[in-house]
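Here is subunit A:
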Amino acid sequence: GGDGAGKKAGAKEVIIAYATDVDTLDPHQLRSEAAYGVVGNIYGTLMQEEYSAPADGVLKYTGKSTLYLAQSATWNKDRTTLTFKLRPDAVFADGRPITSEDVVYSLRRALSDVGYASAIGTWLNISDPEKGIVAVDTSTVDVKVTHYSPLIEKFLAFQLFPMLDRSAAEKAAGSDDPWAAGFFGKDATESGPYVIDSQVKGQSLTLVKNKAFKASDTADAPDRVVVQNMPDPQQAFLALQNGAVDIVTGLTPDLAQAVERDPDLKLYELAYSDVAFLGMNNKDPVLKDARVRRAISHLIPYQTLRDEVMKGYSGAAYGAVPYPMSDALDPTGEKIAYPTDVNAAKKLLDEAGIKPGELSLTLSVQASDTVLRQSAIFIQSALAQAGIALKVNEMNDADFSTNLGKLQMFLDSWYSWGQDSIYQLFFLLKSGVFTNYTGFSDKKLDKLIEQAMATTDPGERRALSRQAQRIVVDQAPWAFLFTRNVLIGAKSTVSGITHSDDANLRYDRLRIAQ
Partner candidate 1 sequence: MDLVLDDIGVVYRRGGYETRAVRGVSLHIRKGETLAIVGESGSGKTTIAKVAAGLQKATSGSLAWRSTPYGAPEGARGTGSRRVQMVFQHPVQSLDPLWRIRRAVQEPLWHGGASRREADARAAELITQVGLDPSVLDRYPRQISGGQAQRVAIARALIAKPEIVILDEPTASLDQTVRARILTLLAELQAGTGVGYLMITHDISSVRRLATRIAVMYHGLIVESGPASAVLDAPRHPYTRALIAAVPIADPRVPWNGAEHVARHRAGILAQAPCPVESSPCRDHGTGLHQVGSEHLVACTAAA
Partner candidate 2 sequence: MTLLSVEGLSIRTADGHTLVRDFALDVNPGEIVGIVGESGSGKTMTALSLLGLLPAGVSVACGDASLSGRPFLRDGRVCERPNATMIFQNPTAALNPTMKIEAQLIRLLTFLGKRRGTGRRGRRARAEALLESVGIHEPRAVLRRYPHQLSGGMNQRVMVAMAVAAEPSLLIADEPTTGLDVTVQAQILELIRSTVASRGIGVLFVSHDMGVIAQTCRRVAVMYHGELREFADVDDVFHAPRDAYTEELLASTLEQPSER
Partner candidate 3 sequence: MLRSGLARSGIAVVGVVGVAVLIFFITRLLPGDPARVAAGQYATDAQVEQLRRQYGLDQPVLVQFGRYMVDFFRLDLGTSIRTGQPVTDELLTRLPATVELGLLALLIAVVLGVGLGVLAAVHRHRVVDKIIQLLVVFASAAAVFWIALLAIYLFVNEWGVFTSPIGRLPRGYAPPDPVTGFYVVDALLAGDLETAGAALRTLLFPAMLLGLHASPSIVKIVRSSTIRALESDYARTSRSFGYPPGSILFHDGLRNALLPVITNIGLVAGFVLAGGNVLIEQLYAWPGIGQYAYDSLQENDLFALRGYVILIGVTYILLNIVLELAYRRADPRVAVAEGR
């Protein structure tokens, strides 16, 4: 890297490589990681995640939310109304104050059908956004919920609920675009610590500090953050090595090893309950037999996958709710439900009336996910040991997600925001929920999830969750492969990596040692 003329003297700059380009700036429609990173840092939210003091360069999420653009957040007595009061100095980047009208608009937009956030909206327990989110005065907003849930405050800290400028939005809206998607796709009404400076589509987007932002102290934060599109992970790593970028997100395990080997670089390995699994279509004539599913689970070479594919940057997944998620059955991250055992598998297959060489299956996997692709190859040779012929079908991301519900077997991984076991079980395994891609259906499980969603008592919730998890482990709708740790490589001068709930970096927390 050169020290060119374009570089401002003394300005602290961080270049972060993402595997994608910033697809859109609309916080409710974005899909790319880079866009997620940008949106999370240009918009402020009412609450924000609370982090512990930095340890070894990492700021860890405490599991609680604290105030951000809101000055106060108070529940009424029966915990059905949450009242927010805005900070008096909360302003948009152009200096216009953020009002309760903006808050109402922003929350309603998040819960509208303009994006996919509405799916999460149910978990806020707001039955009707029109009635449930109301402005009391210019700086006070009431959020009315049907019943309390620990997730409400957590979720309101998500960047899915950013504060947008209502007047700008309404100016840009039209009859065919009521929520001004065209406007927010390419413009932003920044309310967070950074504002957009410039963008070279397909290459990079540059952020600079928002001078009007007062909700936190950003004095030591980087002055400029460049979000760089580096589709090829190896090239991103090389760029990190020769100083062209400072941080690389989403390292593959082999690159993480390479980062560790380089004395000038530092690897941040952040444990998440991101569960990788082999989903089996429970409506498939063969796979609907739990014995077959268990047999397959016994065939998975768990240790090989963790050693060879994940290179050790992973934990074990015991069931659909793995460590370190709250209420996980296995608090250690080391237990395996169906240990690798070819004989056990053969026995189960025999019981199910399947003879060696009879079964042939198709396993689909996203081509872009190198870890899962690699896993597929290993699983292929493992199943071959029990006489199961496995055809590996690599699909591009779009095809994969379009066909998810119809695939016979697939490799995928899932990570729930909020680290909540009920939330996780609901989306993945409750019958009829559209993200239940294996079509698994168990009346008892459904009942337990519903009960847990309705309860406000943490202890009861925990008990229900554990019961539900046991059913899942026993029924083996999936083979639970492992959990994937998030791997971030950075120059050793960079610190302040946030081990946040949504695996997003808070750019204002980054620190650069000169």
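In this text, a residue touches a chain if its C-beta (ideal position, glycine included) is under 8 Å from a C-beta of that chain, and two chains touch if they have at least 3 such contacts; residues count from 1.
Quick note on selection: all candidates are chains of the complex that A comes from, given by their letters.
A quick note: this is a predicted structure, and the numbers were derived from the prediction, not measured.
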Query: Pick from 1, 2 or 3: which one touches subunit A in this complex?
result: 3
- prompt: In the complex formed with candidate 3, which residues of subunit A make contact?
  reply: 1-7, 15, 17, 20-21, 23-24, 26, 29, 31, 113, 116, 119, 176, 181-182, 185-186, 198, 200-204, 228-232, 235, 238-239, 241-245, 368, 396-399, 401-402, 404, 434-435
